[in-house]
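In this view, the complex is presented without one of its protein chains, the others remaining in place.
Coming up: chain A.
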Amino acid sequence: MNADWTVLAAGTLTTVQDRGRLGQAHLGVPRAGALDPPAAALANRLVGNRPGAAVLEVTMGGLVVRAGSGRWVAVTGAPVPVAVDGEARAHGAPVWVPAGATLALGTPSAGVRSCLAVGGGVAVEPVLGSRSTDTLAWVGPPRVTDGTVLPVGEPTGDPRSHDTPRPPRPGRLRLHAGPRADWFAPRALERLAGATYTVRTESNRIGLRLDGPALERVRDGELASEGMVLGAVQVPPDGQPVVFLADHPPTGGYPVVAVVDEADLWQCAQLRPGDEVGFSLLARPR
């Protein structure tokens, strides 16, 4: 009998993600990793996995899988209806899926990305030390599609329904000054923090693209390509900021006015096109 899990329907975009592929940026490799790390960590805790176990990141629901082996699962992040063989089950709690049963995720009522952890983790072959799929250059395991067969690891712990801290609450995205803040008009950071931006439809795992008051540059000319950090707020010539997320290119050529605090980036995973987002400014370092 085959103990692997089989994807019957992959939905809009489903990928395998762990905590990302670090230490490869100098080769041009994006870090990738779950876009909502607290949701991935919670899902893993609920099924007794190690924190770095690979999960499925499901964009706008629609995933249907058949369990080749019985396992505890947990669905976190964007709240979606969860069903096992057609019967409703809880979101954000351990759910037993017997061998041969079908697990289905509906459409999220809010947010964008749900995390599905399976006891033992998704055990696809790691690539360069990580099981994350990067959607910029498609480094890592291939995208999950209808019919993908997913190996599932041996459980490493017991499920826990209690003692799990609640996911953090959404709020304004806190900003640090960026390395090229001086390319912008004085008080550009304060203006960014005081404004409200709308999430554009082109947003994806690479970047959260925003629409709102343009950030005015005071220095002309092209910036030579330079290293970009996770959460960098990059400003192309049209002045509309882009927040770099997990699959961002390791280097880029537009000035970075600010950097979103890493603890707040999970919110970018859950903002829908048309949602409004605001920023707040952390104290300038030194």
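Definition applied: a residue touches a chain if its C-beta (ideal position, glycine included) is under 8 Å from a C-beta of that chain, and two chains touch if they have at least 3 such contacts; residues count from 1.
In this text, contacts and distances are computed from a predicted model.
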Checklist entry - Between "KipI family sensor histidine kinase inhibitor", "GDT1 family protein", "Aspartate carbamoyltransferase" or "Fumarate hydratase", which matches the UniProt record of the unshown chain? => result "KipI family sensor histidine kinase inhibitor"
Item to check | Candidate in contact with the missing chain, chosen from A:137, A:185 or A:218 | outcome: A:137
Item to check | Per the touch definition above, residue among A:199, A:232, A:245 or A:268 touching the missing chain | outcome: A:232
Checklist entry - So which bits of chain A touch the chain we can't see? => result 22-23, 25-29, 127-128, 137, 139-140, 176-180, 224-232, 249-251, 256, 259, 261-262, 285-286
